[in-house]
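Left out: one protein chain. Kept in place: all the others.
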Amino acid sequence: MSADTLLEVRNLKRYFPIRGGLLQRQVATVQAVDDISFDVRRGETLGIVGESGCGKSTTARLLIRLLEPDDGTVAFDGRAVATSDGIPVRELRRHVQMVFQDSYSSLNPRCSVEDTIAYGPSVHGLAWEAAKARVREILAKVGLDPALFAARYPHELSGGQRQRVNIARALALEPKLLVLDEPVSALDKSVEAQVLNLLVDLKRDLALTYVFISHDLNVVQYMSDRVLVMYLGKVVEYGPVESIYANPRHPYTRALLGAMPSMDPDRRGEHATLTGDPPNPINPPPGCRFHTRCPYAEPCCAAAEPRLAADASVSAHYTACHMLVPGSGHSAAPRIAA
Amino acid sequence: MSLQETIAVAPIAETLHRARAGRSYWARVRERLLADPVTMTFATLLLIIVAMALAAPLIATYDPTSGSAFARLKSPGYAGHWLGTDEVGRDLWSRILYGGRLTLLCGVAPVAFALLVGGSLGLVAGYRGGLVNSFIMRSMDVLYAFPSILLAIAICGMLGSGVGNTILALTVTFIPPIVRISETITTQVRSFEFVEAARASGAPSASIIRFHILNNVLGPILVYATSLISISIILAAGLSFLGLGVTPPNAEWGLMLNNLRQAIWVNPLVAALPGVMIFMTSMCFNLMSDGLRSAMDVRL
Partner (left out) sequence: MSASGLSEAAIGRRAEAAVSRAPGPLVRCEALTVRFVGREGAVHAVNGVDFTLDAGEVLCIVGESGAGKSVTLRAMMRLLPDHRTQIAGRITVGGKNVLALGRRALGDLRGAEVAMVFQEPMTAFDPVFTIGTQIIETVKRHDGLSEHAARQRALELLEMVQIPSPARRLDSYPHEMSGGMRQRAMIALALSCRPRLLLADEPTTALDATVQIQILQLLRRLQRELDMAVLFVTHDLGVAVEISDRIAVMYAGRFVETGSVRAVIRAPQHPYTQGLLASTVHGAMRGRRLEAIPGAPPNLAALPPGCAFAPRCRYVETACTTAVPPEVWLDDARMARCIRVTPGQSE
């Protein structure tokens, strides 16, 4: 691992059993996250996009260890997480924090803003008074006047303010990496812009690294340096943001980008880029998981799962598609150079 | 934006202008309670009843346990007996006062103890989940299988009569429902994101339960518990009625009701009095419980 890599994820897997029947036997499995690997570089923003059921929220929780992976490794700053000679989870929590989506249910309605933010530092040993002082500092940083807001309760805040408190809570432990799980999805458009500006400022001022998860492609394009596209628990495309948006290689990425409503009334699409609904993550299709909806699907796609492969022309842009792998058996695949 | 959110009278998204900062949830509940006329009326009534019971030694006119054969079942006003006398000639006013003490004790104490024990058990079961949860809840199910009055009778029958045993029996009867409601709510609260956030900050379970879960769970459990008080009073009265609870010559409203049963033909007013007191007190607790529930239904 290079000194540049802050977080290294290898072959991460997480399945959820579904129990049914009289004796609650396992009848099916939700393969929420299935063998994903990626790196997060120091100081960058890695965007993760996908639709519902793709596993991005599960990935977020795996990164901060709210869920235990069934397989695979996560290494933070060179040290493997939750191993005997690596970094223990409690210490990981000081370096990696999460901002949740629903600003409303992620704040305890019975606790004031001050209590909520001071709680984290206090369980790590900081005295309550010192914790309160830190709360004031942080509130100022996220744009909330401590004199006005420290004593307020969540129901007395607007959506944007609650999200700022959420961010403040995550920053209270002075983490290096922030995992943001759809931080602006539940906000109004006018407030969304404010919060995004804040996130950009904080990243610069505090030298943070972000993992930014969203279903909104526009926001991800604006915020991220590199992008990971997920589908049904797998990574289908991964690379620099300009490359992915300008030249998407995977059919799913192309469909996603094509599904964005245009802001030009004269350029309305007549045909949707993708038909059907996202399939169920329970018992996913064999081979390439996207082949049931892919306009270019061929028999080889159902037979074998494509691996992430680098694109010859653009460095660091990886795609998992048989059409790009020489010798995969797909009619559109490039021929193996003689 | 769902219709409910749009209609919410104190819309969350628009409370920027609320200059009074920091009204905690309990402060708002208290405000709403104080503003509710029905609850306040019955709370005052209850306060009067409790005050009278507590002040029994000061305002009772006669010894509640000694009576005179010559003054049996007299109507109110006879020779200084403000409410008349019972079937053995004891002053009813004094017996009502002293009886109130025991009845209220038998109403509140079991619920308080059950709240302590049952609430904690439910919290643990809800938070831990898995085997611990199964063990606790299935044990409670065993007790739940008995109708409460039968359970109380059985325990009292085993232990014998008396105030202490009554309280013990009623406590055991009330623990299962409180455990059940406590576990349900804890399981719900546990799935909220702010608990996840607390775990994500590295807090140990005990701290999370104390700081985050407890104050969210307390409200609904309290409402349920206050509604149990009136049931407890009636059960205690029932136990005394059956001879299992408080024993003569102690005064307790249920006991008095039993003893005065025959007198309904002779002096209905006097015979009905303890029943009226039981009814009124239960009503007060019930309506206060209702008021608490609607005050706590603060749209957050």
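Remarks
In order of appearance the chains are A and B, and numbering begins at 1 in each one.
FYI, contacts are C-beta pairs under 8 Å (C-beta built on N, C-alpha and C of every residue); 3 or more make two chains touch, one makes a residue touch a chain.
Worth saying up front: this structure is predicted, and the values here are computed from it rather than measured.
Considering A:A130, A:A207 or A:A272, the position touching the chain not shown turns out to be A:A272 (whole complex). Among the residues A:E51, A:E91, A:E174 or A:E298, only A:E51 touches the chain that is left out of the figure. Among A:F16, A:Y245 or A:Y296, the one in contact with the hidden chain is A:Y245.
Touching the chain that is not shown, out of A:N11, A:Q26 or A:N218: A:N218 (per the contact rule at the top). Contact between subunit A and the absent chain runs through residues 51-52, 158-161, 188-194, 196-197, 200, 215-219, 221-222, 241, 245, 255-256, 258-266, 268-278, 280.
In the analysis below, only the chains that are shown with their structure count from here on.
Averaged C-alpha coordinates give centres for subunit A and subunit B that are 49 Å from one another. By the touch criterion given at the top, residues 61, 64, 66, 89-90, 93-94, 97-98, 100-102, 104-112, 116, 119-120, 123-124, 148-149, 151-159, 161, 169, 172-173, 188 of subunit A touch subunit B in their complex. Residue ranges on subunit B touching subunit A, taken from their complex, read 10, 12-16, 18, 21-25, 192-194, 196-204, 207, 211-212, 215-216, 300.
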